[in-house]
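One protein chain is absent from this view; the other protein chains keep their places.
As written, the chain order gives the labels A, B and C, with residue 1 at the start of each chain.
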Amino acid sequence: MPDSTAAVSTSAHDDVHSPALLHHFATPEQQRNSASFGMWIFLGTEVMFFGGLFCAYLIYRRWYFADFAAASASIDVKMGAINTAVLICSSLTVVLAIWGAELRNRALMIGMLLLTMLFGLTFLGIKGIEYKQKFDEHHVPGASFNFEHEEVPSQPGHYANAYHAQIFFALYFIMTGLHALHMVVGLGIFTWLLIMAWKGRFTPEYHTPLEIGGLYWHFVDIVWIYLFPLLYLIDRHK
Amino acid sequence: MATATVPQIERENYLNKEYGIGSWLLTTDHKRIALLYLISITFFFFIGGFYALLIRLELLTPAGDLVQADTYNKIFTMHGQVMVFFFLIPSIPAVLGNFLIPIMVGAKDLAFPRINLLSWYIYIVAGILMMHCMLTGGVDTGWTFYTPFSTAFSNTKVIEAGLAIFVSGFSSILTGLNFVVTIHRMRAPGMTWSRLPLFVWSHYATSIIQILGTPVIAITLVLVVAERALHLGIFDPRLGGDPLLFQHLFWFYSHPAVYIMILPSMGVVSEIIPCFSRKRIFGYSFVALSSIAIAVFGFLVWAHHMFVAGISVYAALVFSILSYAVAVPSAVKVFNWTATLYKGSIHYDAPMLYAFGFVGLFTIGGLTGLFLSALGIDMHVHDTYFVIAHFHYIMVGGALMGYLGGMHFWWPKISGKLYPEGWARLAALVVFLGFNLTFFPQFILGYLGMPRRYHQYPPEFQVLNVLSTAGASVLAVGYLMPMIYFLWSMRYGKPAPNNPWNAAGLEWTIQSPPTTFNFPEQPVVTWEAYNYDEIDTGHKQEVQVAG
Amino acid sequence: MFDNFPLWPQRASSMAGNVDALFIFLVILSGLMTLLIFICLFYFAARYRACKGVLAEQIEGSIPLEITWTLIPLGIFMVIFAWGAIVYFQQRTPPRDATEVYVVAKQWMWKLEHAEGQREINSLHVPVNRDVKLILTSQDVIHSFFVPEFRIKQDVLPGRYTVAWFRATKTGTYHLFCTQYCGTQHSGMIGSIIVMEPAQYEAWMSGGAGGPLSASGEKIFAELGCATCHRNDTQGRGPSLQGVFGKPVLLEDGRMITADENYIRESILDPGAKIVKGFRPVMPTFQGLVSEEQLNALVAYVKSLSVYSGAPAKNTASNAPQGAPDQGSQVQ
Partner (left out) sequence: MSVHAKSNPLKAYIFVWIALLVGTFLTYRVALIDLGPFNPVIALAIATTKALLVALFFMHLRHANERLLKLVVISTIFFLGILLFLTLTDYVSRPWTITSLAWFM
């Protein structure tokens, strides 16, 4: 931990301030460090937020493994895999956009921002198709939920308990739903970043919003990296 | 002490810089936001207090004759929810912490002033949701929302209350986040970690809990709301769920939440005791690190709320032994405060009286915690009035004493006016006596076996309940007094000098009330914390100006 | 002495003395601690009150002192922990030959059923000086079974059994409280435990009972057609239930579990959850078809099948439920 972070502001007040420097910070460095530190802490709260769900998932997966396997087998692993790849690509385009800002390469920055949002929308689109399938199959928990006569993959002739499968689907929809909600928020942030970038607000010296927006996006990607094997790949082998 | 030299004519400060509603509602000044919080939490404190009085009135007689059973259940539920989530959790951090932390570390503001304002608005939205919930029928689940009662059986506004508390959580998270970043990134030159006031250390520990604990209650409430609305089965045993999972997730936050309430009070007391004993605090680094230890160990003990709930006996063993681990740093703090008095030069101003009260009540509250984490005794006293008495000793005796002590200590800085010292000493005494009269009989009631949340009770418990109710009315008077004389002093109080207590700390080097940006120039800290020897021997701390 | 103003609940069970001993130890201990702190506070506050011209003496702190007052409390805490844990384990370990009572809690009443078949509502008659094991479950929300005079408390959960036990040592009538908030009439969900002399108890028992619980379980077993598959030979489609209770069971997925009350309960309500090795998951669920009371009777019946198959070996002893001789069968 740095001992004291506020630089001795010998001349901070006399300097020509960068227009983005807020009044209560001594230096742009201090401001940037504060912003990224704040974002990392926020991501820490997000980890604990999803952590409660992971905890519930862990407990019920241990209890109702066979039923979870049956329910997991009913979701489309290809879609999930494609979506994982889409998000990974979007993470690449995010870092390239930041790189573009560092290089003062406006076309790269804006192009990559657009591409990121395109990937994000693709992800949500695919997710929407998956949700539609589940809806048609009556696998959405609630009054019309139906999971009768679904075999447990490794035990032919053994039908999954519909109540326990419903718990899987409840967790599936809440986890992926909250993840998708984070994606929507991310798209909102990136729209704003795109406008800022378009207006030429970002320079190699100052592009903190781009960086902390990127941190958020990568975090959402990491959540999905865990959701994919946990939800889609329970007991998949024949 | 308070040897107030008559101060200067009205100077520009954060209070009179701008006028008008807009200049308050859109302010990003941490001091103004602290006052906004002060007004809002005082409002909720009186709502919660009103419910408390209704509870005590109902329990005056064994029969449930004042209100209906359903009404009573709603009253104690909303008493708990309002007091915990809308008063105690924001109380010291959002008011005193908000006001003081930037000044104590030598910054112009918190790291994210706009997020600070946002957190107040989130609190207000949550408060409006809670008020709406209360006014349209209320909720009767107990503040603990235990499933499956809350998800499948209660006929009241569980979803609204859940949402209100969910929203208020974000306010708490953002405050904690702001504090941590400020403490790490905004310290003035020379303000090293070993020179930080202990108030800042304890808020750092509090913030860790707010940041890492609150999201878990948020997601738990999301699950409760979803379960109630859609019957998913996650917490409903009829659908394969486990109600104990809810309790695990709930207490993972709600146990550390107790430390969100008590740690800031400990910070306040760690400021007051050195000031009024004119001494460095005894064992600075142990007091500082014990705050962090409490925050970390606080996360390891939650299932001691579940010893009789049907968890495995082995898990009960683990959680019992860990509960004792968290008691050690609390004990260390009490010993250090006491040792600080040794060979001091002790003054009996109102803040010090509150600090004495805090140490006494916290000692009793903490020691009875040992009873509850002893597995064999918890079997008997769990969910009885023993538990009620214990956590009120911590959360009211401890947290509220610290809050009032801090309000008195920093009131001259906040308002620029001196409060009437005689009244304040009287109020401290009334609160202390009223509190003990209210809650000590409840320990006995609990051991006798009176269960909590009882609308009517067997007649042999009546004498103690009457004592408790009598105490509650004394306590109410004790709480109203500071409210009245603080308001009175805003208009009629003597103007406060910059440092009425001759206290150490950056906040006392600036004018009362401070200017909007706190410091005329970036301060540079060259002295250790609590340098009362230097102050009293005439080597006054002076703010060096950099450059 | 204090008729209207008691300070102490009566000690009416074998457990009460143990709990009170620890409690008194803690009261003395924390009383001394509080006294120490208060005396220091008052003495220092008076002795070192501010005087003109006398400055405070600065003391930085003392590491030996800090270590002392960290380690000594820790040591004391470990003693309390161990003592508390021993009492807890006593409370959690029902003796083998205890009389069994099935308790069903619902909003807002207690339904109690003796293994001998007597049913009671909001009251429980027990003989003095005999171990009584409670097998508790709830029909709706979480309740909690609390008898202050016995110093026992156990939450009662829907969807599973929890267990408690006591041995009353004093005749009389004692409070039964629900201590887990359960809705409108939570404070009305009270009852009484009536501890009687053995002779009185026998007299009370002989007054109108419909035969032991296991016998009504057997009837339900037959009515539901369980016996078509769960036959006594090895030819049935389901495993034979003779002597199953309290024994280890090998499952299809390789796990080994002990057949306790919760296992039998789960096997009736969710037969697919734990398939016995060598059998197929063909049993339909009885969720919603049997009431809690019928379930208790079925469990009692399955347990009774084990009594005749010989006493359980000592080493494989498992959870309390194991091989507890059915009181009902003794009466027969």
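We take it that a contact is a pair of C-beta atoms (placed from the backbone, for glycine too) under 8 Å apart; a residue touches a chain by one contact, two chains touch by 3 or more.
Just so it is clear, the structure is predicted and the values come from calculations on it, not from any experiment.
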Which residue of B:53, B:124 or B:313 touches the chain not shown here: B:313
Of C:10, C:34 or C:90, the one touching the omitted chain in the full complex: C:90
Which residue of B:74, B:184 or B:203 touches the chain not shown here: B:184
Chain not shown, touching residues in subunit B: 184, 208, 212, 216, 244-245, 248-249, 252, 299-300, 302-303, 311-315, 318-319
Residues in subunit A touching the chain absent from view: 1-2, 36-37, 40-41, 43-44, 47-48, 51-52, 54-55, 58-59, 62-63, 77, 81, 84-85, 88-89, 91-92, 94-96, 98-99, 102-103, 204-205, 211, 214-215, 218-219, 221-222, 225-226, 228-230, 233-238
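In this text, only the chains that are shown with their structure count from here on.
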Touching subunit A and also subunit B, the following chains: C
Maximum inter-chain contact count - chain pair: B-C
CA centroid of subunit B to CA centroid of subunit C, Å: 37
Touching two or more other chains - residue numbers and ranges from subunit B: 240
Contacts with 2+ other chains: residues of subunit C: 270
Complex interface listing, subunit B residues touching subunit C: 1, 64, 69-70, 73, 140-142, 144, 146, 148-149, 152-154, 237-238, 240, 243-244, 277-280, 282-286, 307-310, 313, 316-317, 320-321, 324, 327-328, 331-332, 334-336, 338-339, 341-348, 356, 359-360, 363-364, 367-368, 370-371, 373-380, 382-384, 444, 447-449, 451-458, 460, 462-464, 532-533, 536-537
Contact set on subunit B toward subunit A in their complex: 106-109, 111-113, 115, 173, 177-178, 180-181, 184-193, 211-216, 218-220, 222-223, 226, 230-234, 239-242, 245, 248-249, 252, 517, 522, 524, 546-547
In the complex with subunit B, residue positions of subunit C that touch it: 4-9, 18-19, 22-23, 26, 30, 33-34, 37-38, 40-41, 44-45, 48-51, 54-62, 65-66, 69-70, 73-74, 77-78, 80-81, 83-92, 107, 140-142, 144, 146, 148-149, 151-155, 157-160, 162, 175, 177-188, 190, 270
